[in-house]
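Missing here is one protein chain; the remaining ones are kept as they sit in the complex.
Going in written order, the chains are labelled A and B, and every chain counts its residues from 1.
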Amino acid sequence: MQRYSIFSLARNALTGHRNWPQAWRSPAPKPEYDVVIVGGGGHGLATAYYLAAEHGITNVAVLERGWLGGGNTGRNTTIIRSNYLWDESAAIYEKALQLYEGLSRELNFNIMLSQRGVLNLAHNEHDLKEMSRRVRAIRGNGVDSEILTPAEIKKLVPAINISKDVRYPILGASLQRRGGIARHDAVAWGFARAADDRGVDIIQNCEVTGIDRDGGRVTGVQTTLGPVKAGKVGVVVAGHASVLADMAGFRLPIDSHPLQAMVSEPIKPVLDCVVMSNAVHVYVSQSDKGELVIGAGIDSFNSYAQRGSWQIIEGQMGALVELFPVFSRLRLMRSWGGIVDTCPDASPILSKTPVDGLYFNCGWGTGGFKATPGSGWAFAHTIARDEPHPIAAPFSLDRFTTGALIDEHGAAAVAH
Amino acid sequence: MSGPQFRLSAGGRIDRAAALGFSFNGESFTGYAGDTLASALLAYGAFPLARSFKYHRPRGIYAAGAEEPNALVQLESGARSQPNLRATQIELYSGLNASSVNAWPSVDFDLMRVNDWLSPLFPSGFYYKTFMGAGIGTGRWWKLFEPFIRRAAGFGRAPAGPDPDRYERMNAHCDVLVVGGGPAGLSAALAAANRGSRVILADEQAEPGGDLLAGDRGIDGAPAMDWTATAMETLGAAPDVTVLTRTTVAGLYDDNFATALESVGERFGPDAPAHLPRLRLWRIRARQIVLATGAHERPYAFANNDTPGVMLGNAVRHYAGRYAVVPGRQVLLGTNNDSAYRTALLLAQAGIAVTLADARESPPAALAEAVRSAGIVLETGCAITAVAGDRRIRGAKIAPVRADGEIAGSPRPVDADLVGVSGGWNPALHLASHRGARPVWNEAPACFVPDDLSALGVRVAGAVTGAGALAECLEQGYAAGRDAARAAGRTKRIRKPVLKTDDGAAGAPIRPLWAVAGRRPGDRRGKAFVDLQNDVTAKDVALAARENYRSVEHLKRYTTLGMGTDQGKTANVTGLALMGMETGRSPDAVGTTTFRPPYTPIPFGALAGRDRGALFDPVRETPMFDWHAANGAVFEDVGQWKRPYAYRRAGESLEQAIDREVSAVRNAVGIMDASTLGKIDLKGPDVVTLLNRVYTNDWETLKVGRARYGLMCHEDGMIFDDGVTARLADDHYVMTTTTGNAATVLNWLELWLQTEWPDLRVFATSVTEAWATATVAGPEARKLVSDLDGDIDWSDEAFPHMAIRNGAILGAPARIFRVSFSGEASYEINVPAHYGLALWQALIGGGATPYGTEAMHVLRAEKGFIIVGQETDGTVTPQDVGMGWAVSKRKDFIGKRSYSRPDTARPDRKHLVGLLPLDSGTVLPEGGQIVNDPSQEPPVTMLGHVTSSYRSPSLNGGFALALLKNGRNRTGDTVHVLKLDEGADAARVVDPVFYDRDGGRLRG
Partner (left out) sequence: MLLIRCPYCGLRDESEFSCGGEADIARPLEPEKLSDAEWADYVFMRTNTKGRFKEQWVHTHGCGRWFTLVRHTVSHEHGETGVFGGVAPEADG
């Protein structure tokens, strides 16, 4: 792998940038791999990377139906945070955040992690109580979190309206300073390049059409490029998890919904941290390019189309402009949709399955991006050892049978 | 700036009698009514008015419409300022004030231009390759550089204050929505209207006509705009036709729902008449849709093709024909197709010197003859290879080019101060794509066209299909309008019009040409831009290919091609065709990105419409609201309701007010407005069966005239609501719910009644707003209510705890529940809503102290009563909160099976307990996490949290409720509640009932 640096940029500038190598190869699939990862999004690529980097398993293929990072990895609002209520959630999201903090260096690819802070607004007495509980739980888990007064919020976010004379006044906020945003595509590309460098075959435009089993054990997959044998198969396909589970003969506690997001035209810096509000349902940040990146709520119906309904966007904008009156004249430039796989307890599934050697990583709902490296790291362990990593164990499928759910709905009603 | 020297002396659709003064970058200009800001500025020359995104190169006006990549301006200042508007779409008004964006200190001298000179260091995606903080510390370099990059990025600025303007929404239905008012769209609208359809025709321009607005086309031997005028008259006279000008259809959605943005007051500027909204957002439901959205001209790339004065060829034609502006004396037109010949002829007629370089060896003979005889220099087999100059054009070069676009001979200089380039046409298939159309590569015009969507009720007509000839556009429009009307059920037969156009002889095919020079590494002839707005060059596309960012989506995301405010209208197809050339694939095989709504940007305010301020979400007020407001109430939001939190008297702190209210209830009598509690009227012979299934406890034994508390759970066994239900008659009950869950509970009942148990004969009706409710509580409650004028026997014997009575109070029909959430004797008096205030005032007159929600919270917490959503969070069972007594063993109910699951049956789950701080002066923090060992370093072992915590005037100290792991088995233990920063408060685990444990007080 040719290392990227300011020096390699300068050197390549002298030769007109004609000598840059491929960021990753595009090999044809081999007939057999030790591990096949289905899904070339951030989580799948991270899984492949950590299989190679942490467990020495390099005879790995990542099979991607379309283009790398083309699912929710390339469609989310790029928010990273680890301020979760329950211990189990805090453990995996904080692991992810810590990995993010070193990821540009580890991958030698600038993912543009920007720890500009994530602000969660409270608009009523109930919100304030919830916020107090969350902040204290988060700090108990050793994760940074603090409480801000409206005046402190205004200082951090001058464009916000803290007037008491509005429909839902801002009464306070919690702030995770280490939270922020990162360049979503770069996360996928960085993992892809580093995994490829360690020998992982990344195969795009290769759709898995069947999961081969023999006596309760997985033996490989059928694909649009032919059969591929594998000792172990990890499925990381976000919105399509139920479809793949159906191929393997079981059901998941998952519904797929459209989730929309949008960006404004690029403007000069006006918002220096991520702002989220459960009560009026807003989450917004400003990208390095200057676009306001805004997330909407999910549509209530199930869908595998990457588009949602119009009224969701209208509702979203009322809330945004209430919070930020000066945004009224900024313009919506592009909206799009992704397919999120939602679990009943708003927590992911990272688990062995009824089929030996078949592992599923799904159910991240609206919050998968922030977990990407942690998810891949724990899933690689689960696959390599055929045993859940301790931080993955609580997210096993059997929790739906035992009742040991990790219900993050209580205070995470907002999608993000 | 010298005068408008480039305005032609005659022609155009401007009103020369209406001169309009305006200012740009502080300088004064004059234009005419009918001008855009762009045309008015071009009359003064093709000077730089913008700087590019990355390299800050000077840029001028490039196009004449929505596809403009360069000419972004900041319009007006202060709160009405609007960033990033395209000068090509701003209608000129008197006093208009605009300025350049993204330039510092000025558009003429921009320090960030240094980026251009350093550009070898900044190829596409350079930022992914550096600032990793190698060896210096995690991401430190990026932290240092990011603020600079942020400040350099972005175009205009957000306004300085809240938006003073108003936005409206309009809903509309029609048989046929026609998008685009060019020849195809007008023809479609006429056909649909003639069939008697309800038609909406939307066109983004100030006047319909589309390409015909250039004024050089003819229909039936007359100027084509005459035909347009007649068509508009016909449509205007049709009864069911709505023509929306200045209206851009922005998005198409499922079931032919369309959104369109109409510019209303906007075009008058800040002095717009007050009665006009600035913009109006149309929400149109159309049975059928005809897309006559036209096509955008695309350029081919050559060295320095971003120099001000390089424009799209057809933009040159439109400025000349529609606005009578040609910002140059010597025009070089480069083309690979027939369309530029019209431009050349129009310019020649205006006396401009024109050189036409056609990349094709053999253009159609008739066209060649026509231009030559008009004195135009025609160079065939040649393309523009470069222009010279920086802030304006100082000449250009042309040369023969090979099939791949590379220069095949030595370039020859051509004198030119204005360059128009036409590389073909890209159908505007954005809207078709929103409805799922797959772009299909069409070889002949070398463009993507939408596939057939007629099964969805969407038809395309005109240039969007790749059609070039006017006759073809008219024909397709007519057919699409007719078919759409028929599909919408309008079957009236009409006669097809026969129109003769000036198309002339059949043309010759295009010679696809994407980039001339500038593609190869090491090519030092200058940058050849593909995406002007985002500064993406042909070399950047080649670099993306080399690094294997070959998917069209990777190309877009890696290079930012097509990601600008123009969404790549002039750039995308060229970019992917170049990618195809780099990787040996046809454009078809490279594929297109998916077009996303909106077609052009929409202000957030227009999307929010009137849903602002108080209308953002309705406020619900009880009948006693005004009294509360007049008597010191501090309100809190509970759902949509405003509830009094406490009533503050003069000189009183909030805490003092709450203490006073609590003491009043404990020692005398208080009243609370409980009107917001949900009330569901249940009637029918099977109500008791329903109650048995949705509540955890038994309902068979509830007698008429009595009330019972119930817990409601989901199938996962977790509590989701609670409340009291009373039996009014054999088959008549009323259920109360929490304030926030009133609608949720009704929906829950209906869901089960309708989908699972349709055999149950129950009617459920929300009666929350029908009643006003005052809770009268305290040792003197009975005395107070007994003094009310009425017919109710309030004695404990006649009206015991958990009984209900109907009667008359103050002459109003009343329904009284003797239930208690405070622990005192308590009556919830319900009267029809409009008697609420009278009842309230009578109770106040009787000496009651009003108390708010916070005093209520303290009172109920002293009794260990839970609040759903505070003691519970969706993970708490009835057993967890010590209400196993309310869970029936004898019957099935929703959620019951879940209690025997291993985790739910654990004996050491988190239980509701009481906590008493060892220091009675301490009030434990709500949400505080409970630990055994306060000295543990994070991550600490958290055993639960404080759910409610107050200072109790009755207990004379702090007390709390908490969920604590294995809590019921830890009574007497000392635990520690962590403070926010450091340290902890010690507390003793106690029973959660702190006050009057045997309940003597509430029974009388």
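We take it that a contact is a pair of C-beta atoms (placed from the backbone, for glycine too) under 8 Å apart; a residue touches a chain by one contact, two chains touch by 3 or more.
None of these values were measured; they are calculated from a predicted model.
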item: Among A:Glu106, A:Asp185 or A:Asp255, residue touching the chain not depicted; value: A:Asp255
item: Among A:Asn12, A:Asn141, A:Thr223 or A:Ser242, the residue in touch with the chain that has been omitted; value: A:Ser242
item: Hidden-chain contact residue, picked from the options B:Gln754, B:Ser786, B:Thr941 or B:Thr971; value: B:Gln754
item: Residues of chain A in contact with the chain not shown; value: 240, 242-243, 251-256, 299-305, 309-311, 344, 400-402
item: Residue ranges of chain B at the interface with the undisplayed chain; value: 253-257, 285, 436, 715-716, 747, 750-751, 754-756, 758-759, 892, 896-898, 900-902
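Methods note: only the chains that are shown with their structure count from here on.
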item: Geometric centre distance via CA averages, chain B-chain A, whole Å; value: 22
item: Complex interface listing, chain B residues touching chain A; value: 53, 79-84, 120-121, 123, 126-134, 138-139, 142, 146, 149-151, 153-163, 165, 251, 253-254, 257, 259, 283, 521-523, 539, 543, 546-551, 553-554, 557-558, 560, 563-565, 567, 594, 596-598, 601-605, 607-609, 611-614, 616-617, 619, 636-638, 645, 716-718, 869-870, 873-875, 898, 901-904, 925-929, 931, 937-940, 942, 945, 978, 980
item: Contacting residues of chain A [partner chain B, same complex]; value: 4-6, 8-10, 12-18, 20-26, 66-68, 70, 74, 87, 90, 101-102, 104-105, 108-110, 112-114, 123-126, 129-137, 139-142, 147, 159, 161, 166-168, 183, 185-186, 189-190, 204, 264-270, 280, 286, 288-290, 307, 309-310, 313-315, 317-322, 325-336, 344, 399, 401-405, 407, 409-411
